[in-house]
Every structure is written in structure tokens, then in C-alpha cells.
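All protein chains of the complex are present and in place, except for one that has been dropped.
Labels run A, B and C following the written order; every chain starts at residue 1.
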């Protein structure tokens, strides 16, 4: 039926997507394999070779790292973005970018289908597909792990291995991995396997992006991050002679120096969009440093009441991104408003990095609303203490009325 | 005029409140000195002796530590309470307690006035006075640092020293302290003086409650905190043979072990209620550990959507407390609702403490909504992957409509 | 396959559910027909006769009107509940009640299935099923209008008519109704058919619960509604000699008098949970009067800041109810908190009803926070005007700082 139909498959070169590639061809599709370079460690040439060997019409590999930082991570920095207070959204931010490029490949190649290997219980299927539908409302998505004809055929890893052997797909070195991971420029996440027991401590050997804080260097690094319009425009490590101004360079460096000091590890349980609780372990070194630094410069330069409104938007942004609604009217609006709020978020934050910790040492800004004279305990500044008395009295007015009512009720 | 009028003065024994004590007597007041023990380091007997020596009618010293933990800190733990994302409210939480006891002393002693030594630029004047007015709407507050006749007489420290010498009030050992501090069971805060320059790094010798992370022990401690209804009911350090179940004991221990590992230091700029930005440095060891642990057990046991609503209340609670509205209709309501949300927040969190860091190792609960089988990558559980397809399609519906409209507009 | 399996069918006696009844029996189910009396106009005996005639094992008819008012409408009154600012949730509030009773019937009858005739594009399918799953997580739901084997068999009304004729199901008098309607004690809603054109004016003959305001009486009615804990406990129409104190009586009377005066008609477009926009016309006479009156007494008696928090909860409640989450952790919590907020919402509101309008004439309360002397322009009361100066100056502080920054930037 689908003879000759073209599908763009998000292809990683691993067992699952290789199986899907072969299976799709079996179903009569012409497969264009597609892989986004978003900073993960990968032998891209090997992936290309594999894809073509398994019958892909073509292998498209795109370097999206710069876009990832500038168009996805930077807005998240402006938003102090987290999901449920703790997860820095490393995977969530990458998915819409991957989907956008995947849709573009589909349009360029005249494919009416896109396919991916995300599981049927996770968030990523949603993020890929909402992104695809939002950008290309008539695209059709093939998600094999949700198709009964696929998932009932490959019920366990054994079925997969058998099929792989029959089709010359190489098996992973260790047949049953103790957990799964997802890596990109922003973070590595670990979940499932032994980690499914939320009380099972993450094994020491799990982490790949950060040093164990207990084994991190005994000497700290002090860095300066300069922000303009809420995004970093320069990172300096004077002692090490580092000064970087390109977005990608800045982020890569923060990952490196943060990773060296064991920064950004978190073990948490989160609520997936589909409603189940899931345990994940994340390491986000550069993102953690930037969250700390940006929060600081933002409070320093932004009006209190404006920031209160903006923080509500931040939380909504985190939710939207986590749930896969990057390309949506509400997320576009939220990003637009947050970006507006960042106009004066400018200045330099000095931080010390040491054994898992990010410590702020100071901050300065040409645009701060901080007024040293006004706040001084020793100088009066343009301030009349007596005004505070009136301020308090007026604020107390409704409390006193309430107290009177309460006394009346108690009687 | 105020001959014979009684005033309860919040008295610390320091230069400022001693001066105020003497000055109030000069103005014709009968002064009842009052000091709350909320866990600060203090020679209470020496304060009593001073007060009486300077002419106080009476010195009332109250041990409020247990109330502080159980009635003020625990609700803050339930609320994951912060102000502006970072300040754990150590001072803010103590103020309403001090005000409540101060009002009680005033009622018991038949005093119509209360007085305090808080400055006219800070938050504490507001917290004391709103608390006092809310609990006793007809009380009158004397705030000398807002009275022109007082603050114009004592314009600088020199005036204060001169008056002190004349009245036998002992001067502090170092005449000009490089910063001011406020200490209680929950935290120590440092501000003003050299810290008024927000880019001036906090001096190494400043901290008194926590070790410098760089000098903290090379060996971590692993502790378990058990929660019930969102508050800690047991802390265990198996290796050290520690097991505590009393609220005050738990909190004191967490301070001690947290302080030993250099946990809970933060350098920040915050927005005071009166509208100015102010730089503060805080150390909150026990509070920081509890914030981390409680957040974890809460997400583990609480429904996602309930928690979203609850987090909005949390933020409002933090704001209310910071601004001095503990005793207000809205804060009572907020606490009531938050407490309700905690009914199932129960279980044990295991944490590692190491050189400034609090690391979660795992968590377990008899009441968790976490369902290991449901979330498993290897077991299907009570879950049909195909349902997720419908879920995504329906969620995409409005995005696709929006895309169609956008295309129409673009034409 | 489902031979002998019992299903409880929400049965209205109409063409659709009669067809479903017969079809379910065809599929081998034993059908227990179930109909909730929630105040709709209905010949219940005729429905019973039909159900049994078409082969139902049993017909269960339950009078839920009192529960509807006391357990569902009253909480909505406390919440000033609307969806998207305008829809008073008449259908949404009834659905969880119907679902609860349906589940109870299933449990009592030992049925593992429930079935309903709601369409696959609407909200009601969601409300029924979320209610059912929440109360009985292992129940199975049969929704024929979502089953391809059903909806592909009955593609148009013609198929349905043919099947009906073959099975002795009486056809409606007018074969193609120009719109569909849903009626209960709280409201009647009209949608689809000619109303699907959002610019097509609602036909004059459509409304059944309210008079046309243009034809309503030329004489107004003045009524008094007394509230306690945020719910009406007495309605009085002195001129007409009416005084009612039972919940159901109060609501029925408000519908009657409101309907007489043409109150509560609204024509709107709303966003369904599944994401499409839909046009609906509603008449909610009693609900509209209560929304107006309750809002008034609430502002009169509730603290400003408490009400701000409560209003956020109200909006969330409206959303939860609309989307079918009445039985959910978040909606239980929201109702609990809102109920708490109503403790002092007590007093009497006097209203005039006239040709579509509800006009408040006055209100009084033993628990109001309104203080006539305090607010008086002619009496000073316990208020010092000079305090307002300090209040303003302090509120202006951050605005002046901002102005200074702006001037600096402009330079």
C-alpha cells in the first residue's frame, strides 16, 4: 500500500532505529535517514555508512549545534527555565529543533511521512510529533513503538536481537544495558533499567559529562559571565586566560569547566506529560552555571514587580517546553514576552566553581536598579524614614479591620 | 506627656537598643525590656543585667525555639518557601513570632506601646509592626529610627557613641563594624557596610554558621530524612549513630551537619518591600537541606496538577512572609491550603552532604504515586501505547489549526 | 465474545441511545439502562418502558436533583465559576454527578462496563469517562461514537433512521433537528446544526428556559438572597410572599423568576478540551442571578488579598470542571480551599430582576469588613491622612529609581 512512499526517519544508528529502518523498508517505504548533530558524542560517518547499508535512500546529517544554543538554550536561559523546579530541560529543548529540521528534510525530499524511534510511554514522542504537526499540519507520523503490528512483534529485547541478527544489524556490546541515556550539548539524561527503582542510588560509573564532586579538583575556578539582553555574551576565566564571545564557544566552555568541577548533577522524580511519574538523573553543567548567573543578574537589574510577572511566564515556559509545545501560539507568545523583559538584563556576574557548587561572588551592571546610597545604613540618601511609618500604617489598615472582625466573631 | 506610660521594648543588649532604652526612659516611659530566644548565640543573663542597669522596669526573656521550628519553620518547609527564588526567609520567619510574643508581653504587662530598634529602610520594621497591629489593632508602636526627634539627634555613629558614653552604655569592641548581622536558629544574614557594594566579595571571615566549602571535610555524610504530612519527623545518620525525632533536635542537627559541610551559603540581591534593592549574604544550612529533601519527597508523592496549584501558593506564601504578612487573612489561608496539600507527603529521602552540596541519592514512600511497573521501559504495565497516539493527535489539533491560519495570513 | 457481559448504559430514551442499546445487545451485552434525573423535562416512565421494550435487563432511574444542587452547583457558586469568563458550566457540573451514579449502578449491578452516547468530538465523553475512571479505575468504557465499527456503520442520520425502523425504535418527530440541546436543572445549552455558523443569530424559538427579554414583564421583581458560608440559605421575594430555605427550592425558584425576566442568556464561542472552537448558546437563569449575588457578597465580606488568591483558584476550578476533572486530586483540593475561603461569606444581597438584567440594589452582612466610618468622606475615623503620604512615597520609590535608570539609558 505504502509502496514508494517516502519517510524521513530520525536515525541514531542504534539497534532500535536500525530495526525500524529495516522494518519500514519491509513495509514498502523509501527511507531517508536523518540525524541531527546537537552536540552528542557520535561517529557520524559510521552512522551514515550503517544507514545506507541497511537500505536508506539517503542519509542526511545536519549540524544544528549553533541553532541549538542560540535559538533554544538562550531563550531557556532568559527564562531561568526549569520543569517542576529542578529539571533544566536539556532533552526537551533539543526536541523541537530536531523536529523542525526533520520537517524541513521531509519538505525538501518530498516525503509525506516522518518516523521516529521514541517509546510509547515517554515525552519525546509527544515533543517530536507536536513539533512536526505544528510546522507541517498535513505530515503523517509513523511511530512504530505505538503501532501494535510493530510492538507486538518486538515484545522483548530478544525479538529485537533475533530480527537484528537476521538483518545484519549489529547488536550492542552489552546486550542488556543497565539504563538508557540521552546526550546532547546541554545535558545527558539517564533513566530506566536499574534507575526505575527510585531508591536505587545512581551508580558511580553512570555520569559521563561531569566529574564526581568528591573527585573534582581541589582548586576552584573563578569565572566572569557577561550578559546582554539576558544572554551571555562573554565568558572570562582570567587566571586561565580564557575569553570567549561566540555563543557556541561560551556554552561548550561552561560545560567543560562545569563538568570538571562536578557541577549540575541532579537525581529527581518528574511527572511526564502522559501522567506517570518517572525517575531521571541529569547532568547539566553549563546550564546550571547559567541558571545561577542569569538569576542573579536578572534580580539585580530588573524591577521587582516586572520580575514577578515574568517569573509566572518562566514557569509556563518550562511547562510548555517540557510538554512539547515549543511551536505553539502560547510558547511563541511567552518567549516573545520573556525576551522583552530582558532588555535591561545586562552586566557581569563573578562566580566560583568548586566541587559541585556554583557560588556567586559579586555582580555589576551599567543598568542596575541597585542604588547603593539609597540602601545604605549610614547614608540617608533620597529617603525619609518617616514615610515608612505611613507605609506600614496603611498596609496595616486591612489587617486591623480583620482583627476587629475576628474579635467580633469570637464574641 | 507619656509620663508613666508603659512600653515593651524588643531589647537585644546591643548599643542601639540600649540607647533606645535609655532614651525612652528620658521621654518618660516605663520600659519593659523583652528578648526572644530564637536560637541566636547570646549571653541572656548579661542582657538581663544590662537592661535592669539601664533602668528597665523588668526584663522578660522567652525561649521561643520550639515554637519557631514547629509553627514557623515547618510551614515554610511544607511550602518550599523562598523569596525571589533564593532567599530562604530565615529572618522573615522569625519576625512574626517575635512580634506575637512581644504583643503578649504587652497585654500581660498592661503596656499600650511596643518599641523596636529596626531601621527605617529595612523590612523588619514592617514585619514587627504588621504583626503587632494584626494581633492587637489598638497597640501603638514606637520606632525611634523613624522618629525625626530621634534620628536627627543620632545622625551618625559618633552621636550614638557620645550618648552611650554619657549614659554608661558599653561601646562595641570594634567601633565600626564592617557589616551587620542577624542570627537565629534558622540562619545568619549579613548586610550593609562593605557588603553594600554588590560586587565586593564576602570576606572569608564573615560566615559563622557554616564551614567554608573549600575547607569542609573530605568525607561526606549520608543522612535520611523521614517526612510525614510534609514535615520531617525523623533524621537518621546511620554511620554516626544519630537518630532524632523531636522537631527542635532535628533542626539543630541539620544545622550542625549542614554547617560542617558548608551547606546553604548564598550571596544575593533582593528587593525589599519598600522597593529598594539590597544585597544580603545568608547561611541557612538546615533549611537548605530540608528544602532539597522536601521538594523531592513532595514531587514523589503529590499529584502533578495538585502540585502546580500548590506551587503558586508556595510563591505567594514566600511573598507574604517576606513582606511581613504572616498574620493576615491571606497568609492564614495560604498556610491552611498548603498544609492540606501535604497530607500524603510522606516517606524517606536519602541525601549525601559534601563540601557545600546536598545530593539526593534516593527516596521511598508508602504513599507515592510512582508506579514502577507503569513507567518501566521493559514491562507494558496497565498501559496501551496506542493511546498515546490519540493523545498526541488531540493535543496537536489546535496547533494544526493555528498553522493553517498562519499559512492563510502569510498568503 | 462479550456474551453475558453486563454494561450500564446512560440512556436518555432518544434515538441515539436507543440505537446504542439495541446495538449493544446485538454485540452480546446485557444492558442495564440508567437515567439520572438532574432536573430535565422528561417523561421518565416512558423512558423506562422504552428501555425495557428494547431489551434492557433493567432500567435504573435516579433522582439526583438535590445532590446536583448541594454538591455540585453550590461549590460552583462559591467559586463564581465560569469557563473562559462566560460559560457557567451547566453541563460540565452535571456530568461528574451522572458519572458517579453510573459507576455506583455498575458496582451494585456487578457490571464491568459502562457505555454512553456522547459524540467523539465533544467534552461530555471526557467528563463521563474521566469521572468513571477516577472513581473506578478498572471499569471499562464503551463509547460507540468512537468505535469505528459503530460510527462507520452509522455514518449519517439516514443509517440511524434505517436501523431504528428495523428495530422498532421510534424516530423523532422532526427528522432533522436544526440544533441539539442539553437540559438540566441548571441550564439548557444549544449547539450544532444551524448554530454551527457562529454568525447565524440564534432563532427566536430556540430558548425554552427563559423569556425573551424583549417580551419579559414590564414590572421588575426585587428579591433578597441570604448567604452563609458562600451558599444561599434563603431567598425572599417580599412582594410575592416567597420565602424559601431548602437548597433545591431556592434554585428552582431562582430559575423560575430569572427565566420569567429573561435572565442568563448567552451566545458564545468556547474552546473545547480537545482543542476546537465551538459555538454554544446557553440559558442559565438561576445560575446567573447567583453569580451576580455571590460575587457581591464575597467582595463585601472577604479580605482583598485573600480574594485575589481565591480568584486564581476559582479560575482553575472552572477549568477543571469544564475539562472533566471534578474527581481529581487538584479539583478536590481546589474545592476544599475555596470552601475554606467562604467561612465569612455571609449576608443578604438585594437584587432587582428586569428584562434580562440583574441589578444589585444593596447588601448587608454581620461579618463584613466594610467599615462605614473608616471610609467616610466626612468622618476621619481611625485614620491619619498623613500616613497615605508615606504610603505613596514608599510605593513611588522603585518607580523613581526606574525613571532615573531610564534617563541614564536615554542619554
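Note that contacts are C-beta pairs under 8 Å (C-beta built on N, C-alpha and C of every residue); 3 or more make two chains touch, one makes a residue touch a chain.
Since the model is a prediction, treat every value here as computed from it, not as a measurement.
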Touch partners, limited to displayed chains, of the chain removed from view: A, B, C
Listed residues A:143, A:328, A:350 or A:365, member touching the removed chain: A:328
For chain B, residues in touch with the removed chain: 303-305, 344, 367-369, 371, 374, 382-384, 386-391, 393-395, 397-398, 400-402, 405, 408-409
Absent-chain interface as seen on chain A, which is shown: 271, 274-276, 302-303, 305-306, 308-310, 312-313, 316, 325, 328-330, 333-334, 336-337, 340-341, 394-395, 397-398, 401
Hidden partner interface residues of chain C, rising order: 80, 84-86, 119-121, 125-126, 129-130, 133-137, 143, 145-148, 151, 156-157, 180, 192-193, 196-202, 213-214, 220, 265-272, 274-279, 295-296, 299-300, 304, 307, 311, 315, 324-325, 327-329, 350, 354-357, 359-364, 368-372, 374-378, 383, 385-386, 388-389, 391-392, 395-396, 399-404
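Definition applied: only the chains that are shown with their structure count from here on.
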Rotation in the CA alignment of chain A with chain B, degrees, nearest 5: 180
Whole-Å gap between the CA centroids of chain A and chain C: 40
Inter-chain centre distance, chain A versus chain B - centres from mean C-alpha coordinates, in Å: 31
Residues within chain B bordering two or more other chains: 271, 274-276, 325, 328-329, 395, 401
